[in-house]
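The block underneath contains the structure these notes are about, expressed in C-alpha cells.
A single protein chain has been removed from this complex, and every other one stays in its place.
Entry: subunit A
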Amino acid sequence: MPKAAGDAKLLIQSLSKAYAATPTNLKIIDLYVVFAVATAVVQVVYMGVVGSFPFNSFLSGVLSCIGTAVLAVCLRIQVNKDNKEFKDLAPERAFADFVLCNLVLHLVIMNFLG
C-alpha cells in the first residue's frame, strides 16, 4: 500500500510538472473544457433530484455542455504544437472551424430547447 501511495504521489507530481509546461492558450482551453463538463454534471445531478420532465430541455442543456467540451477538445488537439498530425493546419483555420461547428451546435440546441 505505501508503495502504491508513493507511486501515486510521484505520478501526481510528475503530471503536474508536465502539465505546468503546457502553453497558456491550451491551459485556457482546458479550463473551458473543465467548466463545460462541470456544468453538464451539475445538470445531470439536477435532473436526478428534480426529474427529467421537460426532457428536451434537459437533453439540450447537457448535450450543449458536452458538445462544447468535445469541440473544445478538438480545437485543443488541433492547435497543440506537439501534435505532428496538424502541423500544416493554421490555428486561425482551426479556430474558424471551431466557431462554425459551435454555431451549428447551438443553432440546433436553440431549436431543440423548446
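By definition in this document, a residue touches a chain if its C-beta (ideal position, glycine included) is under 8 Å from a C-beta of that chain, and two chains touch if they have at least 3 such contacts; residues count from 1.
Note that in this section contacts and distances are computed from a predicted model.
Peer 1: Which of the following is the UniProt-recorded protein name of the chain this complex doesn't show: "Dynactin subunit 5", "dolichyl-diphosphooligosaccharide--protein glycotransferase", "Dolichol-phosphate mannosyltransferase subunit 3" or "Chromosome transmission fidelity protein 8 homolog"?
Peer 2: "dolichyl-diphosphooligosaccharide--protein glycotransferase"
Peer 1: Spell out, residue by residue, where the missing chain touches subunit A.
Peer 2: Within subunit A, the residues touching the omitted chain are 7-8, 10-11, 14-15, 18-19, 55-56, 59-60, 63, 66-67, 70-71, 73-75, 77-78, 82-83, 85-86, 89, 94, 96-98, 100-101, 104-105, 108-109, 111-112.
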